[in-house]
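For this depiction, one protein chain was excluded, whereas all remaining protein chains were kept in their positions.
Right, chain A next:
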Amino acid sequence: MSGPSSGCGFLMSVVVHGDLALSEQEKELNQRLRSLYPAVNEQETPLPRSWSPKDKFSYIGLSQNNLRVHYKGHGKTPKDAASVRATHPIPAACGVYYFEVKIISKGRDGYMGIGLSAQGVNMNRLPGWDKHSYGYHGDDGHSFCSSGTGQPYGPTFTTGDVIGCCVNLINNTCFYTKNGHSLGIAFTDLPPNLYPTVGLQTPGEVVDANFGQHPFVFDIEDYMREWRTKIQAQIDRFPIGEREGEWQAMIQKMVASYLVHHSYCATAEAFAKSTDQAVHEELASIKNRQKIQKLVLSGRMGEAIETTQQLYPSLLERNPDLLFMLKVRQFIEMVNGTDSEVRCLGGRSPKSQDSYPGSPRLFNSPVHKASSSQTYQTSFDGNYCNGVSSSKGHTSAHSHKSCPPTIPSPELGVLNGIRGQLTNVSTEVEMEVDHFSNGVSESSSNGFLNGSSTHGIDLEECDADMEVDSAQSKRQLCGGSQAAIERMIQFGRELQSMSENLRRERGKNSANKKMLKDAFSLLAYSDPWSSPVGYQLDSIQREPVCSTLNSAILAFSLSATARCLGFPASGAAAPQPCVAPLQWEGRTVEYDHGTGRNTRAAVSYDAQNQRIRVLEQKTGHTPCKKFFEYIYLFKSGVLFQIEEITKQCAKIALTEAWDPYDIPLNSTYEDQYFIGGPGDMIEVQEWSDRKPARKNEAWVGVYTLKDCYPVQETYTKNSSVTTSTRFFDLQLGISDPGVFDPPSTCQSARTEKMMSDC
């Protein structure tokens, strides 16, 4: 077959196709695509249905509804190669995507390539020759993976053959088929968003595409079935922990935490009630977050920052990058004319005072911080709950509840700063707030004097303003007010110096740099809205800012909660001693430095009733046949010693003090590390102190981070080890409380200790 005449033939055959036949084909296509790719939403990501008349090289001719491709160049050298892409990239939601190409004529030399390419790849080439381009070539059967040299791959193909190309978007591979036979994997590690592509190079080459217009020669449905089963099996076999297996509770928890995260408090409350769950955040706190989110989303960044600082005082201090991002956004909103600082300038009376006089203050840790947190730690005791309830009183006005031990209290962060003042005052909110704000900033303004209720009113007013604003058709810089522009420029300078400070203190941050540069670029245009950087002004850009801030608040609250519950939180917060389990059974080895002996024992430990039962296993001395059981009852001050073979029993007065296996509250944090090698991953913390029972010795304890089980306890005296106990095989709880009951022989027990040595 030769080029021009056959080209004519195709055109004619298009004419022969009636509308009826076309619509019939269209229907079949729709049906097949729907059944092959049910997860694809074609409104969002249309499927390829034909070759694109726009995305092709000029040597390519299209006909038959843009399904037939023919070559119309000279075809003298590889420089005459020409490709065409499909109208759309392959949507990721396909999972497995497939199309076929039938070789109508191999033309002069049959230099045809079938494959995939990304948008923008040169069309004056065969698929596979360039980066992000992949092809299987008919003349030599080689596969070309973004390279001018092919790899031996499959058989050659020619006139009459049907070549299929399957993209597996699950494992990012591609294989071809020839006349319905799979040829095996051709490419791996494919990038996303590839377009079906064909390329031709010599006159007379003609190929037809089948994107689903006709049944495929290869049984792609069968392949898809296999993958569906595979994925299903993977899901079915996914290992789950015991607790996670409680599906309903788990799903309800997920839904609840989603609702809480996004501050849908009424829904969250209703959902929690109907599913009988505890909400892990107070509604007030959710409402606070909601308020902040509302402010961000309406572009009132200044107020959002202010409110955040007020409600979560140390949050932004600890996250200077976050603060910087918020401020950059505030600058953008100023340009937009939506930020409260500028929208209220010019004609309107200012509602919010400038609370940002000197930028550096935000990074200089307030002096009080270090000392107050120290106070908090060292005086931490049972009455800390008061502190929580007080702080709550401060943030959410008049809700006074006593603090239940498990209520997470995001406001706890406040505690550090204000505890001293709050312990005795709970209702005089405003005054406390004043104290607080003075504590954080050196600002001379009246700060947060009016509290949240004032903000509530602000919101309403500004909402009304906004409606008026939106009616204005002309957009002006900072809403058109000169004062606002000046304020914006001043703010920009502050921002610049903040950025410099940040860099000095925390090193370069390319993201911050770009953010600031993009924001400042807005000023370079007379109409920033229609400038290339104008997208920043779009209100949709508030959403990522909003969600980042929201997440930061939640993380912050969570770490506060964790501290409240006695769990050490990761991150910047100083670790707190964990609470060791009160009842467990396990095994120990005690090393006595004095005797140099290891004593192995099975131990039942009951801190609730202050008793310990020890079953000694003297493995050090094999000839020794004496085994002793010890029951220490500290509450009644009695120790029973039982010889295990005769059950001979000694009852001895217990003079030693109860020495629980736990970490004293005021212990010093020493270290945190993983024990074991790669894969073991047991994280432990080391603490030191002096324990009441052995006041003359220094104590070092190693406890697991997860559940606070003892790992090792060591007592030292004059820097030499006296005893060291290692714990292992621990199980929570006491399997049989009867182990603490002495045997009947103890009723007539002797009162002196039996020799435990042989």
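Criterion: contacts are C-beta pairs under 8 Å (C-beta built on N, C-alpha and C of every residue); 3 or more make two chains touch, one makes a residue touch a chain; residues count from 1.
One rule holds for everything that comes next: contacts and distances are computed from a predicted model.
Novice: Missing chain's UniProt protein name, "JmjC domain-containing protein", "Septin", "serine C-palmitoyltransferase" or "Armadillo repeat-containing protein 8"?
Specialist: "Armadillo repeat-containing protein 8"
Novice: Given that one chain is not shown, which residue among A:34, A:225 or A:750 touches it?
Specialist: A:225
Novice: Using the touch definition up top, pick the residue from A:45, A:159, A:182 or A:617 that touches the left-out chain.
Specialist: Of the candidates A:45, A:159, A:182 or A:617, A:182 is in touch with the missing chain.
Novice: Of A:115, A:154, A:199 or A:581, which residue touches the hidden chain?
Specialist: With A:115, A:154, A:199 or A:581 as choices, the missing chain is touched by A:154.
Novice: In the complete complex, which positions of chain A touch the hidden chain?
Specialist: With respect to the unshown chain, the touching residues of chain A are 154-155, 178, 180-185, 219, 222-223, 225-226, 228-229.
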